[in-house]
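Mind having a look at this structure? Questions to follow.
All protein chains of the complex are present and in place, except for one that has been dropped.
Moving on, here comes chain A:
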Amino acid sequence: MHPSQRLECTWLIPFKFKTFPSPINSNHATFPFITSSIPKTLSFPKYPLSIFKPKKTHLPLKVKRTSFVIRASNDDNSQTASNWSKWIPTGYFAADQVFRLIAGATASPIGQFVSSPTTFLHSIDPRVKLVWLLALVVLPARSHIIMRFGLVIFLTLLSILILQREVWKDQLGRVYFLSGLLFITLGLGADGVPSLVQLRTPPPALTGLPNLPVSLSGYSYVIAKLGPLTFTRKGLSVASTAACLTFTVFQSASLCLTTTTPEQLASALRWFLLPMRYIGVSVSEVVLTLLLSLRFISLVFDEVRNIALGIVSRRVNWKHMTFMETIDVFFNYFRRIFKNIFSHAEQISQAMIVRGFKGDSDTHKIYFLSESSFGMADFISLFFLVVVTGAAFLSEYYLV
């Protein structure tokens, strides 16, 4: 019986029971402890339990109903060492919930190609998309804050317009959560240490000089004070750069992977890397590695989800498990993931050998069956990229 379980009874006996507080752990046999404080005036009844009570009772006619609680507990030898386990989270943050969260989060893998409906982004040459990706990595770091947020809004609108509702909600939800977390953490943490400690000069109170006058233009280094936390201009700059960069990197990559097949991406990357063959770079190996990595993303997601679901479906009674047993399950979970992934890798390498791959990427040709043609949409896209890049660089000089 679990210690939290209580047996509540109402007996037709006129005395009260005293109960011992139960120890926390009750893993083994349970022994109820019941004490009684019997009134001296009352003789002990012959049939104390109501079910054994004959029709003619020995008890007085006016019997007071007394409810009391009996707590069952075990006689564990290590009672003193078990109190700490009550601090283990068993509510919402229970292990079961964690596994359910993992299974839910990995249900839709990041960066999966969606073949239909075919949008104009599907028709754009993958090489142009790669250039855009590069630009979206560089621009948030080298542009004005308005431009950064402008890029975020642009990518958000593009995702909503291009992708299906479920897909963009899933993608944007994750990326906005991550970026928001970064923004708050860095925004409040950048100047988290009190500035008095960082000052290189003694404060005006020590030198006897008057305080510096307040800026007439309304400039203030501190934007907002939230109790002990300070949101400063430095914090805003750091937070906006990091959050926007995170958003543009993740969301542009997701958008690209959703509208481009891995083979098209690999083909575009090969096109850009081909000149590097002359300095000894094994381009075909890089391309094959990229393709295998993209294939493995889904396998890893599958494994993580399947094993988590496997544990959830076993209906483990986590509340009866000790902290170390719970940790053990988690370690076994991670061990199993790695074991299965390595097993997958081994099997796929066997399959590659069987299918004629001899270990040399240069001799085993990878066919890219999708034909890419440079059309009007690509030119427009490139033109727009030039405009955005120009605006980003100009914003550094003209927007202060």
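FYI, a contact is a pair of C-beta atoms (placed from the backbone, for glycine too) under 8 Å apart; a residue touches a chain by one contact, two chains touch by 3 or more; residues count from 1.
The rule is short, and it goes like this: contacts and distances are computed from a predicted model.
Student: Given the choices "Mitochondrial ATP synthase epsilon chain domain-containing protein", "Type II inositol 1,4,5-trisphosphate 5-phosphatase", "BOS complex subunit NCLN" or "Putative sulfate-transporting ATPase", state the protein name listed in UniProt for the chain not shown.
Tutor: "Putative sulfate-transporting ATPase"
Student: If I consider the whole complex, including the chain that's not displayed, which of A:149, A:271, A:368 or A:393 touches that chain?
Tutor: Of these options, the touching residue for the absent chain is A:368.
Student: Which of these touches the unseen chain: A:178, A:229 or A:299?
Tutor: The one listed residue touching the chain not shown is A:299.
Student: Need a quick check: the contact residues on chain A for the chain that isn't drawn.
Tutor: That gives, for chain A, the contact residues 109, 112-113, 115, 261-263, 291-292, 294-295, 298-299, 302, 344, 347-348, 350-358, 363-370.
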